[in-house]
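Only one protein chain is missing from this complex, and each of the others stays in its spot.
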Amino acid sequence: MAPCNCHNPYLPYPMVIRQVTDEVEDRSIKTYDLAFRESADAEAFRWQPGQFCELSLLGVGEAPFGIASSPAEPELLRFSVKKAGVVTAALHRLKAGDQIGLRGPLGNAFPLELMRAKNVLIIGGGFAFTTLRALIVSLLDQRADYGDITVIYGARTPGLLMYRSDLDAWQSRSDMRMIQTIDQPYVGWEGQVGLVPAVLEQTAPSPSATIAIVCGPPIMIRFTMPVLARLGFENQQIYTSLENRMKCGIGKCGRCNIGHKYVCLDGPVFSMAELSALPPEY
Amino acid sequence: MSQLPAEVRACIAEWLAQGEIDLFIGYEASSLPFQATPAFIRQPEEVDRLIWDATCENNLVSFLKRYRGQKVGIMLKGCDARSLVSLMREGQWIRERLRIVAAACPGVLDVRRMVELAHTEIENLPGQLLPQGWQHGETLTPLADIRHVTCALCLQHTPTDYDLLVGDPPPEEHPDSFAAVREIEALSSDERWQFFTQELSKCNLCYTCRNTCPMCYCNVCFVDQDAPRWFTATTAPPDIHFYQVMRTFHLAGRCAGCYACTRVCPQGVNLWLLLDKLRADVWELYQDDAGTNPDAKPPLTTYREEDDNSFVL
Partner (left out) sequence: MPEAYHLPSGQYDAWLATLRRHGRLIAPVMREGEYRFDVLADDELPMLGRGLTRRSPKWVFFPQHEAMLRFRRQADDYASAEVAQPNNTPQVLLGVAPCDAASLPMLDRIFMDNYHDPYYAARRRNTLVIALACARPTSTCFCHALGGGPADAAGADLLLTVIDGGYLLETITPAGQSAAAGWGLDPADGDHREQATRAHAVAVEKLKPIESLAGIEAKLEGLFNHPLWREAAEKCIACGTCTYNCPECHCFDIRDLPLADGGERVRGWDACMYAQFTVHASGHNPRPDQGARWRQRIMHKFSYLPANIGLYGCVGCGRCITSCPVRLDIRQVLDAVRRALPEEASRGTV
């Protein structure tokens, strides 16, 4: 683990919000494109898909969010925030030009090295698509380095799918397979209908030389894992990203551990092989 | 340590065996001298662990909230029984689900005071510091000298409603409960501020008072709520004051004066002074005492036309 690139790991970089967009139709998720106020900070900030940051508002507090943009997207640092608690509610009141703090990048990343020359299967559900977006952009940026890329992404309704323009762009590419699905039939929706595990079963990707990345709500993960097992995926081929409650993000404050592993430091990305050796405390 | 009398143990074992109760909450010896610990008894053969003596300081009523829906036997001192009354009049427990073993309680030991008097560790306390009647026929310190300060305020030595009684009820003392409150009220506001700032400076915000209070049964306490967040929980004096004052106000008309909070406070804060002020006010405004009548309606959830309105701004 590389040491934090700032001298005092608790101090946030000053950031400015470039743009705020509503990400989904019920307005529960907003996407923020941020810019560093200090160019030196921007220079120092180096990340990998899968990592997260602590976003903060003075007087309100900090909360962790996965980085939704890829280092392959120049000048873009993107986060999507679902309104859930105090910090997220305050973030939702912000507009372009407002100030915000950022600590990070924190945690480990998706195993890009391991995916090299292999097929990649990405399975996402609902709001847990933020760091998957970063991963897909990075994979496509070095497209020739990877084998088949299959993405299955589901939400309850079409309007709750995040990053619609990205999804459409990926859908139209011939060098990857993008499957969007919604839980139930919906007027005007011509794509797949069905829960993610069922769509996965129909799609039946081969486990051969494939790495699967699964991020979604606990219920989706619970029903997706047996399908992957039936398809022949081994635990060490499957990765997921966890979201235990965190504060410091640097392995000190003692609340996000699962057994002796810290989600903020050893994670948030874990293989199912690693998780199966840990207690189910997440 | 004094084991419960054989006939009482036999009765509790019978309750358990017959399914009249699922659980008995009493006291047993702890690993520390002069300090009992709560015991949770589910098997008839375990009742021999149960004790009653002046080391049984905890108010076991605070555990009841975990066993809603079960039938519970419980050991109560006079003060604890008062808090049960308050809990019952808020509809949190019904008498039919309880078997009560009442302890006639002359007072519980203040181990810190004993240690201070003896200038030694607990385990080395000399025999002459033991309370009267503790050991066979020795010359012993009167219990009054080493009982907890809140026991001098005792509102009720022996519960009035019980299924079994342990010990001989000592005469009730009927102390002037609110003498200390009046003394503090007589101070100037600066002096009062200084007094409470000093007293609360001992608090380290561990919430033991809240966690041991039978009446603190909120699912999520205001200090723990995250959305919205009311409390930043630092040990800066404004936070400590905010917590203690808000907790006290939440107990207005509900605190029965069991003083369990004060006895368990790891930092020895005299919390009873704050709570007694509220009890005094409620008595003055509504002539209500939370610990006496389980059928009475709590004053702050009851509207009466003749209620005093003078404090409404």
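Per-chain numbering from 1; labels A and B assigned in written order.
To be clear about the criterion, a contact is a pair of C-beta atoms (placed from the backbone, for glycine too) under 8 Å apart; a residue touches a chain by one contact, two chains touch by 3 or more.
Treat the numbers as computed from the prediction; the structure is a model and nothing was measured.
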Touch with the omitted chain, as defined above, among A:Gly159, A:Gly232 or A:Pro279: A:Pro279
Residue among A:Ala40, A:Leu58, A:Ala144 or A:Val187 that touches the chain left out of view: A:Leu58
Touch with the omitted chain, as defined above, among B:Pro5, B:Pro44, B:Pro169 or B:Gly268: B:Gly268
Touching residues (missing chain, whole complex) on subunit A: 1, 3-4, 7-15, 37, 56-63, 84-85, 88, 98-101, 218, 243-245, 247-248, 250-260, 265, 279, 281-282
Footprint left on subunit B by the chain that the document does not show: 30-33, 35-40, 58, 62-63, 116, 121-123, 198, 201-202, 204-208, 211-212, 220, 224, 226, 229, 232-236, 239, 264, 266-268
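The definition used in the following text is that only the chains that are shown with their structure count from here on.
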Geometric centre distance via CA averages, subunit B-subunit A, whole Å: 50
Residues of subunit A defined as touching subunit B within the complex: 61, 84-86, 89
Residue ranges of subunit B in contact with subunit A within the complex: 226-229
